[in-house]
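Have a look at the structure below before the remarks.
Showing chain A:
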Amino acid sequence: MLEVANLEVVYNEVILALRGLSIEVPDGQIVALLGSNGAGKTSTARAITGLLDVHEGKTTKGTVTWNGKQLPIHDPAAIVRTGISQVMEGRRIFAELSVDENLITGAFTNRSREKHNYDRVMELFPRLGERRTQTAGLLSGGEQQMLAIGRALMAEPELLILDEPSLGLAPKLVEQVRDVIVEINQQGTSVLLIEQNAMMALSIANYGYIMETGKVVMDGDGAKLRDDDDVKEFYLGLHGDEGEKKSFKNIKHYKRRKRWAS
Partner candidate 1 sequence: MSIATALLANAGTTFIQTLVKALALGSVYILIALGFVIIFKGTQVLNFAAGAISMAGAIFLAIMVGDGGLPFLPFDNPLAPSLDDPDLVLWLINLVIVLFIAALFGLVIERIAIRPMVGQPLFAMAVITLGIEVAIRPFNLDATAIQARTLNVPWGADAWELWGAQIPKSYVAAMIIATIAGAVVILFYRSRLGVAMRAVAFDQEAAMAQGINVGRVFAIAWGLGAALAALGAIVYGMAPFPPGGQVSQEIHPILALRVLPVIVLGGLDSASGAVYGGLIIASAEVFAGEYLSQWNSTLGSGYSTIVPYVVMLIVLLVKPYGLFGTAEVRRV
Partner candidate 2 sequence: MRRKSKALASLVAASLVIAACGGDDDDDATPAEEPATEEPADDAEEPADDMEEPADDMEEPADDMEEPADDMEEPADDMSDEPATDVVTDFGVDAENMVIRVGLNADLTGPFASLVVDIVEAQKVYWEVFNEAGGYRGWTVEPVVIDSGYATDKGIQNYQEFAQESEEGVLMITENTGSPITSAIALDAADDNMLTIPLSWASLWPDPEYGSAILEKQATYCIESINGVEWLKDLVESEGGEATLAIIGRPGEYGEDGSAGAKIAAEELGIPIVYDGTGAVAGDDRTAVISELVNSEATIVWNTLTPGELLDIFGNAVSQGFTGYWSGNSPSFSYPVHMPSDFADQFSQYYFQSYYQAPWATPGIPEMDRLVAEMTARRPDLNISDAYTTGWIEGMMAETLFRTAIDQGDLTRENIVAISQDPSFSVDFGGLSANQSWPQDYNEALVRSTWIYDVDASQYNLIPMSEVTADNPGSSGLIPIEQDYVGTVAGSYQFDGPCIEPSS
């Protein structure tokens, strides 16, 4: 189980990106983390996978624990070894490498089971098998997303963090991605799904968090959030009333319980 408690992240010693964020990802579940641009979703992912250093970011407060242990936040490779893999926003495949070589890069932390994991990826994404020796940069957008997910699976993670997997994909491909996520989850991997596409995310999530300006402003079961009027209004775009702009802050039934150090 992944527990993030009261996380505060600062960039360049000036910009406060997360202000006391707390989320949980229980084993075997799909948890959605929703929010608009700049809400701090990607910062959350970076804080968990140890990539803040690259962006001059720092965790100034709070803890990230995985199965009861603190994560080594300055060593991304060690974090991957503990069983957390990330599919980064914008796919970030190695365009100059071949498909196979891309997959090899995912297997560095788990060499002993490379063959097994490779077969599993090929089973999940038969399209990749057809293009094994092709240069990855020449794949289509959907295939590249598949490759990015497959690359992350090569480490055989217990928790897969997906950062905006639907970004820039056609609706049909979004559905495909969603199905893949469900399948991976069913094979026993927990998923933290970071999305702007709330509809897609909440349709498969067991639990969801909604972020705004670095804080969780609302959370609940996937089904409950899906049915919530305000969520509908802000993220699913289902409300017809297009008058004033609202923020969750102003909504009366905001009643997220505070959780201090857990």
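The candidates were selected such that all candidates are chains of the complex that A comes from, given by their letters.
What we mean here is this: a contact is a pair of C-beta atoms (placed from the backbone, for glycine too) under 8 Å apart; a residue touches a chain by one contact, two chains touch by 3 or more; residues count from 1.
Treat the numbers as computed from the prediction; the structure is a model and nothing was measured.
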item: Complex member in contact with chain A (any copy), out of 1 or 2; value: 1
item: Of all residues in chain A, those that touch candidate 1 in their complex; value: 49-51, 53-56, 76-77, 79-81, 85-86, 88, 92-97, 101-102, 104-106, 108-109, 151-152, 155
